[in-house]
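To start, the structure itself, in structure tokens.
Every protein chain of the complex appears in place save one, which is left out.
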Amino acid sequence: MTETQRYSFFLGCVMPNRFPNLEKSIRVVLPKLGIELEDLKGASCCPAPGVIRSFSEPTWLALASRNLALAEKAGLDIVTGCNGCYGTFKEALHVVHEHPQRLKEVQHILGDIGLNYEAKTDAKHIIEIIFEIGPEKIKELVVRPLTGLKIAVHYGCHLLKPSVLRPWKKTQRPTFLDELVEATGATSIRYKDKFLCCGAGGGVRGSNVPVSIDIAREKLDNAINAQADAILNVCSFCHLQYETAQVQINKEIGEMKYRLPVIYYTQLLGLALGLEPDELGLNKHLISVDSVLNKVLG
Amino acid sequence: MSSSSFPNPVRVLRRGERDEEIIKALKNEGFDINACMQCGTCTASCLSGRWTALTVRKVMRKAALGDSSVLESSDIWMCTTCYNCYDRCPRDLKVTDAIIVLRNLASARGFIHKNHRKVVQILAKTGHAVPINDKIQQVRKELGLPKIPPTLAKYPEERELLAKTLFQLAPEEGDEQ
Partner (left out) sequence: MVPLTPKGQKVKSKKYGKIGIFLCRCGTNVADVIDIEALREKYENEGILLVEVDDHLCSEQGVYDFINKIKQSDVERVVIAGCSPLLHRELFTEAIREAGIDPGHLQMANIREQCSWVHYDDHENATRKAAAIIDTSIAKIRSSKPLLLYKTHITERALVIGGGVAGLTAALELADAGIETVIVEKEGFIGGHMAKWDKLFPTFDCSICILGPMMARASRHKNLRIMTLSKVKEVRGSVGQYKVHIVQKARYVDIETCTGCNRCIEICPVEVADEYNNGIGLRKAMVRPSGDTVPLAPYIDTENCIGCQSCAGVCEPKSLRFDEEDKSEILNVGAIIVATGFETFDASIVEELGYGENPNVLTSLELERLINPTGPTSGIVVKPSDGKPPKRVAFLLCVGSRSTRFNRPYCSRVCCTAAIKEAIQLKQHLPNVEIYIFYTDIRTFGKGQEELYIRAANDFKITFFRGAVGEVIHDPINDKTIIRAEDTLLRRMIELEVDLVVLMVGMDASPTNIELSRLLKTPLDENGFFLEQHPKLGPSSTHLKGIFLAGVVQGPKDIADTVAHAGLAASKVKTLFATGQIISEACAPSFDESVCIGCRLCEEACAPKAIKFINTVPTIDIAACRGCGACAAVCPSGALDLPCLTNEQLEQATQAAVRFNPLKPAIVGYLCRWCAYAAADKAGISRIKYPPNVITIQVPCTGRLNIDTILSAFSEGADGVAVMGCHVQDCHYRSGARQARDRVEKVREVLKAIGIDKRRLYFGSVSASEAELFAEQIENFVNIITELGPLGAEISKTSRAFHAQTTKRKVTKSG
């Protein structure tokens, strides 16, 4: 890496408060790519685009803007590892950029708590800055190629859409994450309904658990049918959905039928970069990832 | 034959029955909802619609007509906000955002799921929709991370300040659905 990049690391809720193992993997892997993370101290919930934005859009916008204002104060762009938070920030920036009146309202509210906000900071996803480095560069850094590992890639929705507010060339059938997975030596397999939503967003996970789990289950089935060794994600909420859904279904049906490891991209990349599984929090999964580790580490 | 012999008599939406607030709210957000040609691309792209009664096309139609029953039904809360309909709409209508607008209106009228209200209350109290607990604090420690993450969880005074200022915007309590 020629130059170091610095970002304000936005944790959100699910990652630090439910899956700190993902947080850990990001904190150890990104510096290896020349990316330095500075904690966004005192950050709140993004807040959740499904529930809070639906409940009271002005509250959502004010709170999202506060987080962005904190990053602006630090003089850095914000980076997050959760698609939902990414969506919130992208949309919140869009709202104030498009409607100067809304920006004024937000500035007024934030002024009351002593914050300046110009909406000048940008919001990025961890996978976006990794992709900026590029699959080629990552290939060069790999010391432990994950050859033979079959990965079912799950992009998640808010990473890609609404496409007008996202940086990707293709958003309905994108390939950037597959390219990043294949850069580690693993194989990104083709499977049915690869672009299906995890089913957790929009507040559905909160209000209608059976539906939410059914949706997740269909996708897990598709990945399992395609002989995936693991389902890979880049979103702490999708991660939560796929891990907890399996636990819940198993409980429901009374057998340990669902055991598909759920892996976050920086965990996979960390393995390829030669890091130890425990360093990447791979020992803290609800669904054991041992099958993956056995395949990779022999 | 009297109309009462039909279980669902023909209903004509009369002037004044139109819920202008719905139409206005969508218009304010820049949705030209009358441009919808009811092609069904949204429904066809909707994963929730495969599992639930949500028919996005119908929601858009009702909204365009100002039919307030759209706010009372739980359908709009079945959307996972995957944005497929938004991205694929041939008339470039921001369908998902329209659903969010409808949800805001529904919330303001007290049509909120109790679990959602709970999330909002937790957020107001802790600054997080999903707060930290003892178990995770232990996991964090084992991972070599600080037990309390550097979020609002670590700054109680800031949390209180926010509860006083930002959350004044939260809608008032209404009847739970």
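Every chain is named by a letter (A and B) in the order it is written, and numbering of its residues begins at 1.
Basically, a contact is a pair of C-beta atoms (placed from the backbone, for glycine too) under 8 Å apart; a residue touches a chain by one contact, two chains touch by 3 or more.
If you're wondering where the values come from, they're calculated on a predicted model, not measured in any experiment.
Asker: Which is it among B:Lys24, B:Arg91 or B:Lys164 that touches the chain not included here?
Answerer: Within the whole complex, the residue contacting the unshown chain is B:Arg91.
Asker: May I ask which residue of B:Thr43, B:Thr81 or B:Asn104 touches the chain that does not appear here?
Answerer: B:Thr43
Asker: Any idea which of A:Tyr191, A:Phe237 or A:Tyr258 touches the chain not displayed?
Answerer: The one listed residue touching the chain not shown is A:Tyr191.
Asker: For the chain left out of this view, which of A:Ala74, A:Ala226 or A:Leu286 touches it?
Answerer: Only one of A:Ala74, A:Ala226 or A:Leu286 touches the chain omitted from view, namely A:Ala226.
Asker: Using the touch rule from the top, list residues of chain A that touch the missing partner.
Answerer: Where chain A meets the chain not shown: residues 170-173, 190-193, 225-226.
Asker: So that we can see where the missing chain sits, which residues of chain B does it touch?
Answerer: Per the touch rule, chain B residues meeting the hidden chain are 35, 37-46, 49-50, 55, 57-58, 84, 88-92.
Keep this in mind: only the chains that are shown with their structure count from here on.
Asker: Quick check: how many Å separate the C-alpha centres of chain A and chain B?
Answerer: 22
Asker: What part of chain B is in contact with chain A in the complex they form?
Answerer: So the residues of chain B touching chain A come out as 47-48, 51-52, 77-84, 86-88, 94, 96, 100-101, 103-104, 107, 112-113, 115-116, 119-120, 123, 127-133, 136, 139-140, 142-145, 149-155, 158, 161-162, 165-167, 169-171.
Asker: Sort out for me which residues of chain A touch chain B in the complex.
Answerer: The contact residues of chain A facing chain B are 11, 13-14, 16-18, 20-21, 23-24, 27, 39-45, 47-59, 62-63, 66, 109, 112-113, 157-158, 160-163, 171-172, 196-197, 199-204, 206-208, 211-212, 214-215, 281, 284.
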